[in-house]
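Sharing a structure below in C-alpha cells format, with a few things to ask.
What you see is the complex with one protein chain gone and the rest in place.
Coming up: chain A.
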Amino acid sequence: MAPEMGKKLPESDVTGQNLTETELTLGLPGENRNPKSGDKRGFSEIVDKNFEDDKSDEAKSPTAKKAQVVGWPPVRSLRKNIILKKSCKYVKVAVDGAPYLRKVDLEMYNSYQQLLGALEDLFSCFTIRDYLERKLMDSVNGSEYVPTYEDKDGDWMLVGDVPWKMFVESCKRLRLMKSSEAHGLEPRTPSKCSSTS
C-alpha cells in the first residue's frame, strides 16, 4: 500500500489532524468565500451545494459553522472538538498510483453523490465520468478507477451499494482502485506487495 506522506501545500496547515483538504482562501472567518479561480471550488461551495441538494434535516448550522472555523484560526484539536457539535469521521483516501493519501470527513456529506464530488475536487486530475455509474476516470492516462472502501469487517467493498448511513458507519477507509484490480483474479488481501531484485 502506498506509504502515507504529508504533502506540504503552501496554504495548508499541516498538522497531525491533517486538515489539508480544506481549501483555504484569503479572508476572515465567517465570510462567504468566493473562488478566486475557476479551477478549485471553495470548500464552502461544497457545503452550499449540500444545502441545495439535500432535503434531509442534517443540513443544519453546525455544518456551516464548521466551514468557518476549521483551519482558521489554527485551533488546537481539543478546542476544535468543543466548538464542533457534530461528530466527524475522517477516513483516509488512497488512490492507486498516487504517492500520498488524503483524508475526508464522511460526516460532511449526505450522499454518495456529494462524496464523489468532493473526491473529484481532492484529486483534481480526475473527472467523474458519470455519477450514476460512480466510476472515475483519470483524465491523464485514461485508466479507470473504481471507488472502493474497507468496511469494519476488513472486506473491500464497492462504494454505493449499501445505504449511505450504513456506509458512513462501516467505512474505515477509501480507496480508488484501478479497475483492473477490482476485477482481477484474486480477492484483495491486505499486505500484498512485491519487489524484485
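Operating definition for what follows: a residue touches a chain if its C-beta (ideal position, glycine included) is under 8 Å from a C-beta of that chain, and two chains touch if they have at least 3 such contacts; residues count from 1.
Throughout what follows, contacts and distances are computed from a predicted model.
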item: Candidate names "Protein AUXIN SIGNALING F-BOX like", "V-type proton ATPase subunit D", "ATP synthase subunit gamma" or "Alkyl transferase"; UniProt protein name, chain not shown; value: "Protein AUXIN SIGNALING F-BOX like"
item: Residues belonging to chain A that touch the chain removed from view; value: 1-2, 96-97, 112, 132-135, 143-144, 146, 148, 151, 153, 155-158, 160-164, 166-167, 170, 177, 179-189, 191-197
